[in-house]
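The structure that follows is given in the form of structure tokens.
Excluded from the complex is one protein chain; the other protein chains are retained at their positions.
Each chain gets a letter, A and B, in the order it is written, and its residues are counted from 1.
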Amino acid sequence: MSRGFEPNEPISTLAGDDRGLSTLLSLVAAITVVTITLAGTMVIVEDAFRDTRRGDAERVTAIQASDRLVAAGGPIAVSQNVLAADELDSLSAADLRQVGATDRFEMAVAVDGDRIAAVGDPGGGHVVRRIALVQSSERVERTPVLVGTDPGVTLPVRTDAVELTIDPPSSTTVTEVRSGDRVVLADGGGLEGTYDVLTSPYRTLSLEFETTGPLDTGDVEIAYQSTDSDRVILAVTVDDTERASGGGASV
Amino acid sequence: MTGGSPRRIGRAATDRAQLSMPVVEAGIGVVMILSLAALVAIGTPAPPADDPQLDVYAEDVGMVLAEEPPRHGGTTRLDELTRSQTSFDREAPALEQRVESLLPANLLYRIETPHGAVGFERPTGAVAGASTVTTQHGEVRIEVWHP
Partner (left out) sequence: MTRGPKRGGCGWDRDRAVSAVVGKSLEAGIVVLYISTMVGVLYGGVVPEYQATTGEELGERVLAESVLEVQTAVPADPEATGTTRHQLPRTIDDEPYRIVASNDSLRLVHDTAAISTTIPLRLPSDVQRVEGEWRSSAPAVVTVEQTSSGRVVRLEAGSA
């Protein structure tokens, strides 16, 4: 016997059990969907977090080290951004520790792509590149042409120091030597021997000799350091061993 | 009446009247979670507007040029360049060659002096490194950027 249905009375076409079951099923389906969304969101957030791992410590250590290496007073620089070729060749791990390498912050220095010194073995991390000149110098000795009394000499050279060897003939005394307008050597009794003289690196080398008599070629010898410079790219790589780095090429 | 007809009518009426609540709730939950995820993704910082490596390249070029001997007269290369208009015009090509030999390959540059500029036009919006050197005749500004 079926009961009568009033109009507007909601009816189930299924038995009571089946209707409960169907809502239950849709509940399970709903929970599954929400869980999957949550898991997917976790993945997105993890990704976003990984992007924020910036490696600040190793970046700052690399910047510092590169500053110390190219500045005067460091292990390899002669003056700001000018490096000495022999010091560069002998760059050691101890020098790197002096500019910031530690057991935690591994560091490597490369010149034009070739690694020349390292503390540890940084495989990734942060790289800072600097433009620098490498200066190699050698001693040059010149015997300038001298004629007459109070001769002058000009050499197509700029240097900040010169070694003068004065050997005048017995009839002549050299009383004064000037570089540009500046008196660099003076002795009323006569200059004779080897002297170190400071000159201006901003002017071509020119020397004037004040003498009592004529000087001849060979009475004065001039020696100085002639420098050659090459441009190099100095690359400093620092890797923080306590943080997983996000990759990046090492040098 | 017995049999099917009340069932048929009943099914239609039910389907129209009741949307399964868990589905609606799940839908709301999914929308909320996804909008939070979007917030996190959007919230991560934008790429920085300056490049410290380019800045330091510009500084290094400035340092080297400021201490280099000049080709003819003056105390340094930059001093010779900025001394006068004629001096600048004469030295500008040599300066271009020198800057190109100093900078790593592929970088574009612009050097501005009181007497004129050397190098390329900087595209607006390009990330560039800059540095300024003060000489006795005025300021020299160096800009470096990736093409």
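Odds and ends about this structure:
Keep this in mind: a residue touches a chain if its C-beta (ideal position, glycine included) is under 8 Å from a C-beta of that chain, and two chains touch if they have at least 3 such contacts.
None of the values given here were measured: they were computed from a predicted structure.
Only one residue from A:74, A:123, A:180 or A:201 touches the chain missing from this view: A:74.
The chain not shown here touches subunit A at positions 1-3, 12, 15-17, 19-21, 23-24, 27-28, 31, 35, 38, 42, 45, 49, 52-54, 56-57, 59-61, 63-65, 67-68, 71-74, 80, 98-102, 105, 243.
The rule is simple: only the chains that are shown with their structure count from here on.
Subunit B has its Cα centroid 23 Å from the Cα centroid of subunit A. Taken together, the subunit A residues at the contact with subunit B in this complex read 2, 5, 10-13, 22-23, 26-27, 29-31, 33-34, 37-38, 40-41, 44-45, 48, 51-52, 63, 66, 70, 79-82, 128-133, 158, 201-203, 231, 233.
On the side of subunit B, the complex with subunit A involves touching residues 1-2, 6-7, 10-11, 13-14, 17-18, 20-23, 25-26, 29-30, 33-34, 36-37, 40-41, 43-45, 52-53, 56-57, 60-61, 63-64, 67, 69, 75-76, 101-104.
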